[in-house]
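Removed: one protein chain of the complex. Kept in place: all other protein chains.
Up next, chain A:
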């Protein structure tokens, strides 16, 4: 019973709201008198100038007639291509849906344009423009890498001494020493290893001490830029010769 009463009350409230709104929505209509204006001016009929039209028609810009045959070989080629493609993709039967020739034409154009851009980029050598990372530059390794197995040490040392370039001669003495250590399998020669790395590879303490001394001489001369004369070179040369004898 209570439920029914509640439903009635709700319906009453709803109906009252709608009715109330209906009342408030009503607007007052004000009637206004309108005076009609009549256009009584005289109309002059103008006609097209036939002579002017004929003049225009004689101008090439107004010639809409397409010639049946392309003028140049390039136009003829494209005309042939499109006709050929149309014949490939067009439907012979007109009752069938529209031919896919047109989309194919645009796809081919896009492909050709893309190909042309790719060629230009490749030719200009700017193919890294789409990559954030710069083009990898080869290190100057080829310029500097020396294979100690291919150097004729005695010849090079002699040349350097003759030229009075004792600094270079010490360098070749040291490289020769490294080669002999490598040949004796006491060290493993690799371009990226430092002198200290080779020193640490030696296990014989006597050899290690001697090689450490030679390394220091080389480093002072080669990295330190110390000036070296003939007597000094002779002294260093003796140290290297003595060490090489121990390896023989």
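Here is the rule we go by: contacts are C-beta pairs under 8 Å (C-beta built on N, C-alpha and C of every residue); 3 or more make two chains touch, one makes a residue touch a chain; residues count from 1.
Here is the rule we use: contacts and distances are computed from a predicted model.
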For the chain that's not shown, choose its UniProt protein name out of "Cobalamin biosynthesis protein CbiQ", "MoxR family ATPase", "ABC-2 type transport system ATP-binding protein" or "Cytochrome c oxidase subunit 1".
"MoxR family ATPase"
Missing-chain contact, candidates A:8, A:78, A:118 or A:226, resolves to A:226
Kindly state which of the options A:110, A:163, A:191 or A:247 is in contact with the chain not pictured.
A:191
Touching the hidden chain in the full complex, which residues of chain A are there? Just list them.
132-134, 136-137, 139-141, 144-145, 171, 174-175, 191-196, 213, 216-217, 219-220, 222-226, 232, 235-236
